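All protein chains but one are shown at their positions in the complex.
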Amino acid sequence: MFGSTKVKLDANLVERIRKLAEIAGYSSPEEFITHALEKELALLEDAEGEEEIKKRLQGLGYMS
Amino acid sequence: MTTPSDTASSRPARLVLAAAILLAGAPTIADAYIGPGAGFAVLGSFAVVFVTMLLAGVAVLAWPFRMVWRALRRRRRARPLVRRVVFIGFDGQDAAITERLMAEGKLPNLSRLAERGSYRRLRTTFPSITPVAWSSFSTGANPGRHNIFDFLDRDPRTYLPRLSSAHIGPVTRFLKLGKLRIPLARPDIRLLRRSKPWWTILGEHNVWSTVIRVPITFPPDRFHGAQLGAMCIPDLLGTQGTFMLFTTRPESTTFEEGGVRVALEHNGSASSFTATVKGPENAFREGNPPMELPLELELDRAAGAARVAIDGSVVDLRLGELSGWVELDFPAIAGMKVGGLTRMMLTEAGEHVSLYLSPINISPGKPAMPISHPSYYSSYLEKRIGPFATLGLAEDTWALNEKVTDDATFWTQTQDIDAERERMLHVGLDRLRSGALVTVFDATDRVNHMYWRYIEDGHPAAAGVDRPEYGDAIERQYIHNDGIVGRVLERLDEQDVLFVLSDHGCTSFRRGVNLNAWLLANGYLALRDGADPARPWLQSVDWSRTRAYAVGLVGIFLNLKGREAEGIVEPGDEAAALKSELAARLGGLVDDETGTIAINEAFDTDTLYRGPYKGNAPDLLIGYNHGYRISWGCASGVVAGRVFEDNVKAWSGDHIVDPRLVPGVLFCDRAVSSDDPHITDLAPTVLTLFGIRPPGHMDGRPLIEKERP
Partner (left out) sequence: MTALNRILGALVDWLQRPLGGAPPIVGLVLWSIPVSVFALWVFGKTSNQTRIAAVKNQIAAALFEIRLFNDDLRAIVRAQWEILGRVIHYQGLALVPMVFILPPLVLLMVQLHQYYGFRGLAPGESALLRVELAEPGGERPDLRIEVPEGLHLETPAVWVPALGELDWRIAADAAGDYQVGFVLGGETATKTVRVTDRVVRLSPERPPRELLAQLEWPSEPPLPADGAIRRITVGYPQGSVGLLGWAWEWSFAWMVVFFVLTMVIAVALKKPMGVEL
């Protein structure tokens, strides 16, 4: 969220992304690209440990 | 004739003169002779004035450049139709209750708004819960486009639940110096809400917004404006709210969730006790041990009072009375402290002694996490209005559920937080010459949840009702809200527009439904051999034989091959058939014990949502009937138990039901063009009011015509 880095992309690709981003329901081409990359990263990254997750959910008032 | 002696002997005379002048009231000269105290005051004042001038000078000099820069960056010149747009959000304010109280003449300001402008029921999101609905308010988009479908999401790689709105990762890079570790990177804290909130778009057009406590703003957005985050800001322990009970009682029972019990040890006498407050993890030390503060308690049993000493502060407590905010600074390493705020209460002072500490809020004055934009905005508010709650779910519903606190304490907590919020609103309004302001008040939702058992005969949780004076708590809260609206209305003029809205309503929560128990009983979910189905987080499930499971609060996921780690349901026809089958069997599901319909309809989210993120949604969304909700056990992934069970917790009202049953409210001091507005309509409306054409990704439609209102 904080701070950003610029990445160079092929102008043609960006143009295609720009055209399709709004049709797909994204608020910006950046959001489109971010989503595409995060989907790929999720396939590669390790999942978090159970304890860590449970601790963080503790106290969520809607939880039991 | 001037020699050194002349000056030497005449100057001391001035010294005495200065004393005389000082006593007559001219501080500056005399200060030179008194050093600390007043001397500091004068120097400090000069420093303040100097810094002020410097800052102002820099601001004035930079102003033309900033204006040019903004003019270059903004897309189109906005032609505002109004000066200011103010939103007051009352989370959970129910349409039916509001209408009844208006008819009884108890909400004069809202009634005036309805007469002068308009009142509508406000359609909410599917599901009708706070994070989803406010995200749609912010972005003008359906959940398929903003990616918030529930409080919880599950990690398809592990089936474990995770917070849907924010990712808070650990620090992974350190410089090691013996036992000391210096973090080399900030923890990865990301907001998972997608799309673009209307305040960001206003900012792109150089329109200022002040956004106070709108849920799902942690970490904060960066835009031209100021924002104080809300729901899902953790406490200092990194949880969503963990209270502490320091007690001499033996640990016979544990809290189901939301609290920890800490032993209160005798310290030499029968009225003197000590304990240790365990704070946040210390990332500077190997193994992340918690930072600690010693606590000492001196009890006066006869007076029902105690004196608590902690971190240099001394707090005097009376039995059953909540203290004000107490600052706690946990030492991390020399020279570095992590600041928190808590409120304390002595809950028993007889044979046994117990001390309640509310969840330790991140200090707004020196926040340990990014809770506002700009980062100093929370410090600014703290300077203006004093310390305030920062935790996402700041009202301690769990301490009340666990009967650690009581209805009176919860009421005090809720009302105090409401008062803090109102002061923030007015600080924001004071300084808003043009632009938008939104403040969301949470008390109504919390009061609905916790005091519903007072207004419904035969509620299973009504057995715990022992304070008849809270019978009208919900009504009092709505009347209080009406007062908030009245005080804002007094400060607006015809160039301003006011919206009062809620994200959903509330209804009864009498019976819990354990969807996983139902899936088990009907052969959709299987247990591992010998596994204890009472284990939480679906630990007992045999995924190789499970076709569907429930995680979170609102829906059911299919165990889809290629998506879930151990998925067995083929995407496509098989999945569609299973979904239809489940929807058909769950829709109209009857609670045999009561003979009433528990689930009105199970919605296929594939048709419900549009947008790039709809694949992250549960496959089915369960629309419960009045009186029903997912059970406490099922929400934490417990498969064991009956499908239907009574809800006996103080948390007795809820809105995780068929969204059509719990619409919100919408008041405006102008006429609105739609008879049936939806919560996604507000974002395009505020853009329109500032002369900006709503972008294509917004689903909502403007509620106010484009000509000048």
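We just call them A and B in the order they show up, numbering each chain from 1.
As a working rule, a contact is a pair of C-beta atoms (placed from the backbone, for glycine too) under 8 Å apart; a residue touches a chain by one contact, two chains touch by 3 or more.
Being a predicted model, the structure only gives us computed values, none of them experimental.
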item: Missing chain: touched chains present in the view; value: B
item: Omitted-chain contact residue, chosen from B:Pro170, B:Gly324 or B:Pro374; value: B:Pro374
item: Full-complex contact with the absent chain, from B:Arg307, B:Lys383 or B:Arg487; value: B:Lys383
item: Identified contact with the non-displayed chain, of B:Ala59, B:Ala303 or B:Ala671; value: B:Ala59
item: On chain B, residues whose C-beta touches the chain left out of the figure; value: 1, 3-9, 11-13, 15-16, 19, 22-23, 25, 27, 30-45, 48-49, 51-53, 55-56, 59-60, 62-63, 66-67, 70, 226, 374, 376-377, 379-380, 382-384, 386, 431, 433
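Just so we're on the same page, only the chains that are shown with their structure count from here on.
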item: Touching residues on chain A, where the partner in the complex is chain B; value: 1-2, 22, 24-28, 31-32, 35, 42, 47-48, 50, 52-64
item: Residues of chain B that touch chain A when the two form their complex; value: 129, 139, 141, 144-145, 151-152, 155, 157-158, 160-163, 168, 170, 186, 189-191, 194-196, 219, 222, 234-235, 238-243, 256-259, 359, 370, 393, 395, 397-398, 536-537, 553, 610-613, 631-633, 635-636, 638, 651, 656, 695-697
